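Right, one structure below, let's go through it.
Every protein chain but one is kept in place in this view of the complex.
For clarity, chains are labelled A and B in written order, and residue numbers in each chain start from 1.
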Amino acid sequence: MASTSHNPSILLRRVLALKESSPFVLVVDSIGRTGHCVLEEVARETDESTTIVYVSFESTRKPDYATYFLEGTKSESKLLSTIQSFLPTPEQAKTSKFKFLVMIDCVNFVAGPSIMNLVAQLASPTVALLAVFHKHQPEFRSPELENYPSSLDLLQFMATSILEVQPLANDYGSEQEHESQLQKLEIPRGLNSHRYKLILTNRRKSGRALTYTFQCDTQAHTFALIQEKNVQDGAQEDPEMFEGLTTFNLNTSNKQKVAKEQVALPFLEAQTFNTGGAIVYEFEKDDDYDEEDPFEDPF
Amino acid sequence: MTTVQKQELSVFDDHSTLSKALFEQGEHHVLFVTSKLGTSPPWLINALVETQVFGAPLTLNESSSSAANRAHSRLPIANSDKKAAIIASWLHSSDYFHSALGKLKIDQNRYQVHDYLTDFVLKNHDKPASKVLKSLIQELTMQSATDLLILEQPELLMHLLNITSDVLHLDFINPLTRIIPVVVIVSYTESYDNPGADSTERLSPDMIEQIRFLNGCFFKSIVVFGIKPLMTGRAKDITGTLTISRGGASLSHLPINVAENEYLFHTQKDATKLFYR
């Protein structure tokens, strides 16, 4: 198993097809790119024979790939017993050759501490749990659970694979802009498109994590690895840059640098306001006063 | 603005405002309208009702007089005992909608308004919230024949009934979407400010509930109509922008897609015009 995982694309396919021994896959999404695309990919990649139990808190429409469709409820014990009625008992599971998959379309509705219980009860070698978590959904924390980890931390700690989806940003600038718009719930165009970024974190048995970033396409079902580029910080002045360019010495000594930094630039002066940006008009003897003009300032 | 071409409102890539595909058997969808201070959405609500009644938002697309003429020449798209739309508002009384829709020459029999402003508190203040929600659902779905339900500021229920956002979603919004093909949620998002999960900023419980509710609406919806004023503030001939963008729910099972777009619009004296950005 370990040998195949050297190729990140193959590893991703195995995770999506539930072939990797990963009983709890966490999908982390946000408004910019929601996790439905991953659910659909998983449903596509897995065996036809897999029984899919879809637990929905958000959608009231049964997805085509779901074998069973359950409505989520606030009561966690009730939810658990309903889900388990669709799953094999541990004895059956030993003999069953079919795989079971439980999809929860948003675990944010399950309050923090009960998530632990839910995951522990459901995930097993024969039953895979695939849960979507909305990353930027704040949660209410009672004072007695002040120091308890947040739901996201808990889930990320327990998950054997984490698939985080993000919108594919063209450049850093537009990414920043989108972020600030989403902070005010202004949804820009171009999000949730069929091309997105997927960050796979796969935990080995030892707990060591491997992280790869992919560019995905829901229409072509392709997953291309994005190589992390080591972008050098170009802002730093490199003394060797000027070497051999001219016969002049373009380098600055340390003393010169300090002096350069101490120069007060003229625009800093302008930032100290005294009279609140008033337009100061001084009347001079050659100025004539236009009495016809209604907007003329009467001194 | 006279030289600028007026635009028609199209939301889906089949050039429709409310595509027929949304109303197919067994389909259930949510549309989400967000508005900010200075740009209330009544014109968009009216346009959606109009689309249901006449087949297209005529007043948005043309001047209202010619639209009315066309309306008369057009046959209603559905049989007349079925309500084209139901509006439920926690902010406005029914008079408000009757007068606005009356100006668009929409017959009062074609739609229904549930006024949850008048005496809502007096009637429901001391009752348990679960009971109130149940009876609301019953009232709203009695006319099970309707295809379009518009909820104006259902988030007020969180405070009026003192319930959490999760309860409101699971016990009110979800049951409604299960019964009615298209539910439109119209919310006021001026005070929404979500610093995100990476921020260490502490949010007030009220803010948490608001963000959870509005985010929930986003994840449920297939399309978001974002109405907001211009960044530069008030302008003489532009009221604001309408951004049509994809919502959080998947549309992959439908033959249509959302045609993302951004319009400038100008609202004046009950008439709204759309322009391309």
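What we mean here is this: a contact is a pair of C-beta atoms (placed from the backbone, for glycine too) under 8 Å apart; a residue touches a chain by one contact, two chains touch by 3 or more.
Basically, contacts and distances are computed from a predicted model.
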Protein name (UniProt record) of the chain left out of view, among "18809_t:CDS:1", "37S ribosomal protein S35", "Elongator complex protein 4" or "Ribosome biogenesis protein BOP1 homolog": "Elongator complex protein 4"
Residue of B:Phe12, B:Phe54, B:Tyr111 or B:Tyr188 in touch with the missing chain, whole complex considered: B:Tyr188
Listed residues B:Asp13, B:Glu27 or B:Asp206, member touching the removed chain: B:Asp206
Chain B, residues in touch with the chain not shown (by the definition above): 37-43, 90-93, 95-96, 100, 117-122, 125-126, 153, 156, 159-160, 162, 188, 190-191, 193, 201, 203-204, 206-207, 210, 229, 233-235, 239-240, 267-268, 270, 272
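Criterion: only the chains that are shown with their structure count from here on.
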Distance from chain B to chain A - Cα centre to Cα centre, in angstrom: 28
Touch list for chain A against partner chain B, complex: 31, 34, 36-37, 40, 57-61, 63-64, 71-74, 106, 108-109, 134-140, 152, 179, 182-193, 218
List of chain B residues in touch with chain A within their complex: 26-29, 34, 164, 166-167, 169-170, 174, 177-178, 189, 192-197, 203, 205, 207-209, 211-212, 214-216, 218-220, 224, 226, 228, 243-250, 252-253, 260-262
